[in-house]
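The other protein chains are all here in position, but one chain of the complex has been omitted.
So, subunit A:
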């Protein structure tokens, strides 16, 4: 049963990264676009993400619930030592969610829209950035439960080059994901070409920032790369992700829509798998010790109940969610129509 819970934990992290990531990425693309593309991205974001974005957000809640029910030691440890970045992540989530809904549901379209847009694009950057920082901190061994002063206990763990580089990498992969996703959502060829160009640029940035994560990691003594090449599955995942990149480029050049999406999703899944297996069995690496999901799991009765709740929930959620995505993909709502609501 523990493995059911662990599977759901990784699944919800992955889905948050994929669906939520595309969602954040749309805001990031908007942030780095100028002129009419900014406006068009905005409309497309709403059209493409509007119907499912509430659900995208839920994966984070599932992740948190699994952590605090099933792995309370990990949840409380993170809550104490990562209080500040978690708070900043939260502020990003609030700002983004509310700005998104405000700008689309405000009955009067006036100068307030500018404020909503500003909040939306900056929080779209901020949220995955801190998400990445949190992930980076978790595997960096920078958390020190024996620290006694404020800075080394609550600031030093997350404010370092390695967590920051992971944060930046997370932002960029969200942007990449969104650019590829939006190609298929665009209504005309001109827009499609623009998003294709964005996708290429974001992809170059992905490779650069991804490399940066490894370099900084090696430099700071976090043996990410060494551990990776020593692990057959990690290495395989990394190789597969890398090999699928030129295929993605080729298909993008050929103006394909569907397969690049699948491949980008695949690449992100592989990145997560790489990270996961290279750390296995650890989940959080502290300064002098490590915590694995197996060791930090709650008692058997709790894990059993949690697994049942997740299985039953999954039975309802997954088909409904896929039907939702399917029905809005099959018959895209036109921009004009969606503006009426």
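Everything that follows uses one rule, which is that a contact is a pair of C-beta atoms (placed from the backbone, for glycine too) under 8 Å apart; a residue touches a chain by one contact, two chains touch by 3 or more; residues count from 1.
Note that in this section contacts and distances are computed from a predicted model.
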Name of the absent chain as recorded in UniProt (options "YojF family protein", "Cytochrome ubiquinol oxidase subunit I", "ABC transporter permease" or "Cation:proton antiporter"): "Cytochrome ubiquinol oxidase subunit I"
Per the touch definition above, residue among A:73, A:144 or A:220 touching the missing chain: A:73
Missing-chain contacts mapped onto subunit A: 50-52, 54-55, 57-58, 60-62, 64-66, 68-70, 72-73, 75-76, 78-80, 83, 86-87, 90-91, 93-94, 97-98, 100-102, 105-108, 150, 153-154, 298-299, 301-302, 305-306, 309-310, 312-313, 316-317, 320-321, 324, 327-328, 331, 333, 337-338, 341
